[in-house]
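Only one protein chain is missing from this complex, and each of the others stays in its spot.
Order of writing sets the chain letters: A and B. Residues in each chain are counted from 1.
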Amino acid sequence: MKRAFPIFALLTAILLSYALYEALVAAPTEQTMGNVQRIFYYHVPSAWTAFLLFTINFVASVWYLIRRSPHADAVAVVTAEVGVVFCTVVLLTGPLWARPVWGIWWTWDVRLTSTLVLWLIYISYLMLRRFSTSGQTPVLAAAMAILGALDVPLVYFSIWIFRTQHPQPVIGGGGSIDPRMWHVLLINWAAFLCFAGLICWSRYRLEILQREVEEAQALETLEPRSSR
Amino acid sequence: MSKNSGATAGVTGVTLAKDLRLEWRSKDAINSMLFFALLVVVVFSFSFDPNAEQSRQIAGGLVWVAVLFAAVVALNQTWARELRNQVLDAYRVSPAPANSLFLAKALGNFIFVAVLEMLMTPLFIMFYKLRPLGPAWQLIPLAVLGTWAIVVNGTFFAAMSLRARSREIMLPLLLFPVTIPALLALVNATTAILTGELSARFWIVLLTTYDVVFTIACLLLFELVLHAE
Partner (left out) sequence: MPSASDPLTPVSPVISVSALVKQFGRFAALRGVSAEFAPGVLYAILGDNGAGKTTLLRALAGLTQPTRGSVLILGTRDVRAVCRELGYMAHPSLLYDEMSGMENLLYFARLYGIADDRRGATNMTAVGLDPALTRPVAQYSQGMRQRLSLARALLNDPKILLLDEPFSNVDLRSAREMVTLLAQMRTAGKTIFVVTHQASLLDGTADEFVWMEAGQITSRTRELRTLETP
């Protein structure tokens, strides 16, 4: 298992390089927006990766509540952290794209706004994990993850209603995508998924090791203490 | 099953009665909250010129944001009395269902925030010369649904923050992101009713859905939170 990590890392590096080439060089230039549109190949796969990670977080949280498996809790922590990172990328690339193309930094675009709220929910999840002094923080965090997950469709729907009443520009463009672009998009998504997997794996190992150290330290046989 | 719901209703009723009685006796919390609510309204009125036409259009939003901030103050002291002598341990070792405690606290908070709203709303109407051009009666169910949305999650997150550093700031940190859809619904529905331009119906449906989903979720999850050491 340990040997697989460097191999996977190498493959990811290769895939990322290839995806970068495809996105910046090989992909056809978009008609109206020009080269700025290429940020699309970072914006969209980051969003999909973040959503996937948060979905895994939800599943891991529910699993933890049912089985109280520490591994499930470790998965929940890891996917939340890495998910927030990818979510941040989405929120940074959105304005970077919108500004040159539409002249505005932000728009209450359904997807962008939902991503913002999702980001806020998971930051609050991470803050709960950090600030909680309870011995059963994983339980509280799992409850928070479930409430957050229940919120997501409501967020999406509420912003959707808002936009039908107050039309706003759309980032990301609707309409059909050139099949060559679609191909590049998928390659980038694959690369991002591998990269996310790599980081998650690494972080997961760190988390498990940390827990093992804590447990070992706690059970060390010491000389009886005479005062405390 | 009916015996269980009997026990739940009994404990909820007794706990709510106790909380209301204690609050009535000391009136500390309600007095300071009322004053805070008044201050919030005044500060908003100074910040958003009530005479400007645009301000009247966003007054719907202002009211609910003001209520949200005042509610956080109320929610933060939901469990203050229980924390003082670790009373929750007595609750945890008893057979009383965790839900009853949650419902009692949530209903208590609902009453407090409703009292705050009854102070703040007339003031906002007065300062901003608000006159609903749409169906004004819709504001009542809207207020009930909206207040419950804030309070049900607020009470739950207040319990989650009990064992956290910086407890008072943790509550709004956890509450605000999750409350965004409800806030959006409240503000837009209120503005729709005040301006009479759009229908508030979709928003009220969304708010009802929000309330149902989160009430059920909080009731199911509260036991875990109460017993988390």
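As a working rule, contacts are C-beta pairs under 8 Å (C-beta built on N, C-alpha and C of every residue); 3 or more make two chains touch, one makes a residue touch a chain.
A quick note: this is a predicted structure, and the numbers were derived from the prediction, not measured.
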Listed residues B:Leu39, B:Ala52 or B:Val87, member touching the removed chain: B:Val87
For chain B, residues in touch with the removed chain: 7, 10-11, 14-15, 18, 22, 25-26, 81, 84-87, 89-96, 229
Contacts of chain A with the absent chain, listed as residue ranges: 135-136, 214-215, 217-219, 222, 224-228
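The criterion applied here is as follows: only the chains that are shown with their structure count from here on.
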CA centroid of chain A to CA centroid of chain B, Å: 31
Residues on chain B engaged by chain A in the complex (per definition of touch): 153, 156, 160, 163-166, 170, 173-174, 176-178, 180-181, 184-185, 188, 198, 202-203, 206, 209-210, 213-214, 217-218, 221, 224-225, 228-229
Residues on chain A engaged by chain B in the complex (per definition of touch): 65, 117, 120-121, 123-124, 127-128, 131-137, 139-140, 143-144, 146-148, 150-151, 154-155, 157-159, 161-162, 165
